[in-house]
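Before we start, here is the structure in question, set down as structure tokens.
For this view, one protein chain was removed and the others were kept in their places.
Presenting subunit A:
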Amino acid sequence: MEHQNKKNQNNESKGGEHKLNRRSVLKGLAGLPVAGIFSYELFKKVSYENQNKSSFLKELDLENISAPAALEPAKNGDLIRVGMIGFGERAVALAKALGFLHPENTARRIKMGYLDDWLAQADLNVAITGICEVFDQRAQEGLEIAASEFRPGGGQPSGLPVKRYASYKEMLADKDIDAVVIATPDHHHARISIEAAKAGKHVYCEKSPAIREDELFELYETVKSSGIVYQLGHQISKNAVFQQARDIIQKNILGKITLIETTTNRNTASGAWIRHLDKDGNPKPGDTGSIDWDQWLGDRPKVPFSIDRFYNWTKWFDYDLGMLGQLFTHEFDAINQLLHVGIPKTAMTSGGLYYWKDNREIPDLLHSVFEYPEKDLTLIYSACLASSRNRGRVIMGNDASMELGGSLQVTVDHDSNRFSEQLKKGVISPSEPMLSINPNSGRVDAVTSATAKYYEQRGLSTTRIGDIKMDVTHLHMKEWIDCIRGGGTPAGNIERAFEEGVTILMAQKSYLEERKVEWDAVNRKII
């Protein structure tokens, strides 16, 4: 060998040390054929995958499922003057979705780029001109937020003054308010919505729509005959993934859907609605001097003020319906927006108080079964406040099932007839999703490409929708505002709100009366 090397050296030095002879050039370019083979193989792989993907997608008729890539500007029209009724934590988020942020640090946060997503919101051309809140501290915060001069989407401040109203009745009587956002505890929702509709104010109301039957029916009739735009606060359907899920279901990829399982699992004190202590364990602010307790109670039984009741009202049936009202409402809305299941024929709830044995009335473990015999469908809601195991939300069909959360996975059924061919060929496998969509993709990868392969094989995945992350609540409120200006019916309209209201009241009645209850569709009542 050495001998040969020496020979080479001699050859090269004969041609002059720096002269590039043929052999030297070949040695220098030895990587070229490797790169050539690499490129060729890469080309082969890419075209193979494209062909596979497109033929599979074509077969499923899913070539064009995609979400809107850009945010539409808000409809043109006059300034809408909004009154906020109730200004707790949720109202702060709603104000932000309307385009109002507390001015403190906003300029700095904009400069740092922290608010890019917010700034990308559409300018809704609204002004928050009224705040109604029983707690002085929160009312003050509301006034400051409403008076903020920063606007997303290139909007300009209206310059209108912001007024604090002593009661919602006073606000509803004011002709300078066009629309109200209701973010009070649940026991006020129906009453305020009804009176707002009668006063001709458009209503955006947080869930639940109502927690008593008589109020729900009155709400429905009043809104139906009023001509106002009513939007129930379930922003979930504005998630792009939901629109894609709807496409997939409409294309009948899942086959016949007979079972839907929705769940809630939480395992924290805050998740169990113990929220009256700050992070140091001291009671949060508020007393009878700063809180209008009588107004807070409304028409509910008079009880002495307690910081526990004020912050943790969810624990008592006087003020809401516990997990059914706070959490299942979102689940029901998600399913109802997807499948239009409507009001069930029967509901059966069981559960109890097994873990958070404080002074609460609401159960911390609850299971509701809703039957839809005409649709050949059962909807289950199962909730637990003492385990954070994620059980997801699953729609089960005889050909495939769909797990739907922030992302979406469709997994073929082992015994599917429709996909039997592909299952036999191994094109798809029941052990991994055949289709997955993750708009905020956190696809896993490492340098050992097996993990990449592992996730790649899970099927097709589309990227986030558009370039920006958008607050779905903004989209939901924008829909409401657009409907006020341009007509039309928003997704969370009074029909959907009524269906949801009846469904949760059926489940609640079943829990309290420990029996199966029925919906009498003819006489429109729960029996």
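The working rule: a residue touches a chain if its C-beta (ideal position, glycine included) is under 8 Å from a C-beta of that chain, and two chains touch if they have at least 3 such contacts; residues count from 1.
Methods note: contacts and distances are computed from a predicted model.
> Choose one: "ABC3 transporter permease C-terminal domain-containing protein", "Copper oxidase", "Hydro-lyase, Fe-S type, tartrate/fumarate subfamily, alpha subunit" or "DoxX family membrane protein". The correct choice is the protein name in UniProt for the chain not shown.
"DoxX family membrane protein"
> Just to verify: which one of A:Gly28, A:Pro285 or A:Gly488 makes contact with the chain not shown?
A:Gly28
> In the complete complex, the non-displayed chain touches which residues of subunit A?
Touching the missing chain: residues 1-2, 4-5, 8-9, 12-13, 17-18, 20, 24, 27-32, 34-35, 38, 42, 46, 113, 438, 441-454, 461-464.
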